[in-house]
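Every protein chain except one is present and positioned as in the full complex.
Presenting chain A:
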Amino acid sequence: MTDDRSEMSEDDAGDGTAARSRNSAAGDYFIPYPDQVLENVLENVLVFLKSRRDRNAVSLVCKSWYRAEAYTRSDVFIGNCYAVAPRRVTQRFRRVRSVTIKGRPRFADFGLVPRDWGAHFSPWVSTMAIAYRSLEKIHLKRMSVTDDDLAVIAHSFPTFKELILVCCEGFGTSGLAVVVSDCRRLRVLELIEDDVSDDEVDWISCFPVDIPTNLESLTFDCVESPINFDSLEKLVARSPFLKKLRLNRYISIAQLYRLIIRAPQLTHLGTGSFSPPEQQQQQQQQQNDNNRDSDFVSAFAACRGIVCLSGFREISPEYLPAIVPVCANLTSLNLSYANIDAEQLKPVIHLRELRVFPIDATENAEVPVSDVGLLAISLGCRKLRSILYFCQQMTNAAVIAMSKNCPDLVVFRLCIIDRYRPDHVTGEPMDEGFGAIVKNCKKLTRLAVSGLLTDRAFSYIGQYGKLVRTLSVAFNGESDIGLKYILEGCTNLQKLEIRDSPFGDSALWSGLHHFYNMRFVWMSSCRVTRQGCTNVARQLPRLVVEVFRGDGVEGGERGDFVDTLYMYRSLDGPRADAPHYVNIL
């Protein structure tokens, strides 16, 4: 199974309940009133309830159940850091071991949100430092985290075990140094696609030396600074529980070899650069090739447990055959950073998740036919649950075929880079392809559409996409009716992100009945006006309606229309930390 948990995707390709969580039981506590025996019993039962959706349901039964549930919830998930104030969370849930918080809207990853927009972790960590002394795990996505915040973590939670930061920024290697040296029980440190500043601190050497660590997972492939390899090697050698290791591009293939022979128990490996260091390339290539190849093959062969392989940041394709021994067991292979072609990758893999990224991510690039590729994938990976596929062009036939060959799809994200592109064979819009996906893939919860689409595509999505929770639309659509279909039809819709599509005020208005059920709505470069947004804000007082320009210029509008609308429900009103260019209506 893939690492959806690490990426903090809510569209689990596995089952929804967090059976993998390692919570301790609620533990001993003192019951002040004998009358509350029933509540006591309930609490003992609720300890076993992990799914947050089930817990939310439980908390609605009655006050007594609400209290019992609040007392026993140990994992708190905050899907939008501005939906609720930290104090409210800590006052309701008193015995929390694990916190997950998501911040910035996803389109921030693509430069559509100015840098200082918000999502600061500081108010959360300072509140939790007092309220949650037993906190063990912090998972953050798209938050601004400072070195000071990391220091607070290291010094406030004596049993802290797990830190996962995804797409975060604001901290550097100095903060990491504090965490690894002072969190003595650290089991998991995963830095995924973060922007980590290079403060020239040798953080890898700051792990306590000479004693075995508890490390099970160490991911630092996004850290763009050199690593003290000597310290790393010693660290791996004294980490008997290490299962997941993801290296950055400063680790050469020779260094990789030295690491994996010390850790044959690895299940997840990020290979670093997967190429020799530059100096070596010319000289030693001929001489050592044969020796090295067989060494590599045997090293990889010794790692019998590897199920997830990634990295290949600066791949030298001649080393690829070394990974052949592990391919048969792989359920996840991420070659997204590798510049190789299909020829070089022959081993067949039984995949559950596939991500194909463009080698040349510009719009006008010449690429070989990609609908054939999609078809091939759909035939080869019948159990596919999640796909993210970039291409320059596509056909309805290929997408329809995928919908039939891979009925278990939970996540279908197709990005036809050439905008407004219809089916390149028939010239028709891509309506039927996406229609087939929502019709045939009955478990679909996440969908991203692209290419030329008319209102019809959206009518299909509204009609059949009843389980869809996340929908991404970009440079699509024909008229307001398209968005109306979505807002009226997709009853489980929680996250809607739209850019550069012709949806306006009347379409927005048609979602009034549903916005409180959603986590957020993002509309940028569409046709909503300030007045339209204000009308919505007036009708829904608990909705925070933010209007701003993606370039951070004051005003929020571009011509007649709002540049970016970002709205979300909140229990605690508009946020106090909004920068000057954000207008909250």
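FYI, a contact is a pair of C-beta atoms (placed from the backbone, for glycine too) under 8 Å apart; a residue touches a chain by one contact, two chains touch by 3 or more; residues count from 1.
One rule holds in what follows: contacts and distances are computed from a predicted model.
Name of the non-displayed chain as stated in its UniProt record, restricted to "Auxin-responsive protein", "Domain found in IF2B/IF5", "Protein OSCP1" or "Electron transfer flavoprotein-ubiquinone oxidoreductase": "Auxin-responsive protein".
Across A:51, A:146, A:463 or A:535, the residue that sits in touch with the chain not pictured is A:146.
The chain omitted from view is touched by exactly one of A:190, A:216, A:371 or A:478, namely A:478.
Touching the missing chain, out of A:58, A:222, A:236 or A:374, is residue A:222.
The hidden chain makes contact, of the residues A:408, A:428 or A:572, with A:428.
Touching the chain that is not shown, out of A:455, A:505 or A:546: A:455 (per the contact rule at the top). Listed by residue number, the positions of chain A touching the unshown chain are 107, 109-112, 116, 146-148, 167, 172, 174-175, 193, 195, 197-201, 222, 249, 313-314, 336-337, 339, 357-364, 390, 415, 417-420, 422, 424, 427-429, 452, 454-455, 474-475, 478-479, 481, 499-500, 502, 550.
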